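As you look at this complex, bear in mind that one protein chain is not there, while each of the others sits in place.
Chain IDs A and B follow the sequence of writing; residue 1 opens each chain.
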Amino acid sequence: MSILTKSRIKSPWLLHYDCGGCNGCDIEVLAALTPIYDIERFGIVNIGNPKHADVLLVTGPVNHRNKRVLRNLYEQMPEPKLVIAVGTCACTGGIFYNCPNTLGGIDKIIPVDVYIPGCAVRPEAIIDAVVIALGKLKEYKG
Amino acid sequence: MSTGWLVGSVVIAVIVAPLIGGLLRGIDRKLTAHMQGRIGPPIIQNFYDLIKLFGKKPMVAGKPQLVFAWGYLFLIITAVVFFALRQDLLVVLFILGFAGVCLVLGALSVKSPYSQLGGHRELLQMLAYEPILLLAVIPIALKTGGFPITNIFEYGQPLLPNLWLTFIALVIVLDIVMKKSPFDISSSEHAHQEIVRGVLTEYSGPYLAIIELAHWYELVLLLAILGLFWIVGSLWWLSILTPLAIWFILLITDNICTRLTWSWMVKFAWGVGISLIALNILVVNLGWM
Partner (left out) sequence: MVAILLALAIGFPILTGVICLGIKNHKARAGVVSLTTLVLIVTSILFLRQGSFPYSPPPTWDWVILVLDYVILAYFLFVAIRDFIQRGMSRHNVLAIILTLASGIPLAVFEFSKAGYLPLEAEPTLYIDHLSIVMCLIISIIGSLICVYAIRYMKDHEEHLHVEKTNQPRFFFFMLIFLGAMNGLVFSNNLLWLAFFWEMTTLCCYALIRHDETPIAITNAFRALWMCLIGGVGFTLAIIFAWNSPLHTLSLMTIIESGAVACPVLLLPLALLCLAGFTKSAQVPIQGWLLGAMVAPTPVSALLHSSTMVNAGVYLLLRIAPGFQGTNLSTFVAVYGGTVFLVTSILAISQSEGKRVLAYSTIGNLGLIILCAGINTPLAIACGIMLIIFHAISKGLLFLCAGAIESHIWSRNIEDMEGLAARLPILAGITIAGMLSMLVAPFGVLITKWGAMEAASGIGVWSTLVVILLMAGSGATTVFWTKWAGRLLCHSPLPGPRKPEPIIPLYHGVLILLIACAVVFSILITPIYNGVVAPALAEAGYGVAFTTGHWFLKSPIGIFAAWPIFVVVALALIIPSLRIRTKPEESQAAYMCGENVEMGADEFVAVADERTPLKTGGFYVETALGEKNLNRFVIPIGIVFLIVLFAISVFPLP
């Protein structure tokens, strides 16, 4: 494994975007940052700016209003980048499935690397998902 | 000093300074995590971050920002080199000032709300610390008879006992430059930040890495300037220990303070910092110290 790949795996910076879920999953994402889970152990930092981010965590179902924002945020992340759909809403639309204002899972708009089902997801699952997603970086050819 | 020795110290400064800077940043994060009851990242975490950033695809929001990022890095390295060559301390600080201007211009060159805000706030930070930084040189020069750093080495006596007022003022400067609470006005040194990282908002990937690298140099340079206060005599090891102790104190303040407003920062820096140095100059001029 080259030093660059190793560094990529060791330093995933997260951008968290809520597409309009119930906030249940968002609370869990923040829980993962608390001292109990301490994701900074893995070099994970939660940042607010797509231009600095490596991993996009999306919660909630994408709707007509925010699909443009979601795509913009994704496009403003420099390669290599990963997307994790956090929670059932983000995976498929969840309890909002078939609502007229929503489109369903976020994969309708942007490519997703890892899906975490659960309503809400557990922080351990989020950490797990990030680790799985990082595995994909080993194959990344840029 | 022989030429070989000079070239050697330059090479060491240019290569070793970022290593120390990166390590310090890593230790910083580790200690901060411990203070918050967390385990925290490995201490070489910042090197991973840096390499990762260099490996990302470039994404730019206009050419000027790239030019000024390079300018920022090169000028800071020049300041480090001039320092290693023991040149005029005032000149070193002027170059550092130019570097600061580059950082601000890089941020202001993008029409982006956050970057503009950060740039203007960084300017206010410069307004707060630049006069102190430049003024701090005066008592040193009065004591050692000149501005070149060589003079401090030749002075034969540690400066701190006489110039501790100046030293305290410089600590305030260091805190502002490190962007630690309560002075993290333009952006925080930590990667996570609310106003989406102020001056750095529009930088990404390799260019963010360049600025981070430059920041490491800057950090080490400022700590080295603090170290000058102990540089001679049998207690030379204090010249390494003192800056590190100060740095540790700043970490603690970072963790126990909240951010304060910019106007408070300017008033505090000008009021306290300048008064301290003024007092010190006066006392030295009157021959009491």
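Some observations on this one:
The definition used in the following text is that a residue touches a chain if its C-beta (ideal position, glycine included) is under 8 Å from a C-beta of that chain, and two chains touch if they have at least 3 such contacts.
If you're wondering where the values come from, they're calculated on a predicted model, not measured in any experiment.
Displayed chains that the missing chain touches over the full complex: A, B (touch as defined at the top).
Only one residue from B:Ala13, B:Leu66, B:Ala84 or B:Met265 touches the chain missing from this view: B:Leu66.
Contact with the omitted chain, checked across B:Met126, B:Ala224, B:Leu250 or B:Met265, is made by B:Met126. With the whole complex as reference, residues 57-64, 66-68, 70-71, 73-75, 78, 87-88, 90-91, 94-95, 97-98, 100-102, 104-105, 107-116, 119-120, 123-124, 126-128, 130-131, 134-135, 138, 141-142, 145-148, 196, 201-202, 263, 270, 274, 277-278, 281-282, 285-286 of chain B touch the missing chain. In the full complex, chain A contacts the hidden chain through residues 17, 49-51, 68-70, 72-73, 75-76.
As a working rule, only the chains that are shown with their structure count from here on.
Put simply, chain B touches chain A in their complex at residues 29, 33, 36-42, 45, 47-52, 54-59, 114, 190-194, 196-197, 200-205, 208. Those residues of chain A that touch chain B in the complex are listed here as 3-4, 6-8, 10-11, 13, 35, 38, 40-43, 45-49, 51-52, 54, 76, 78-80, 142.
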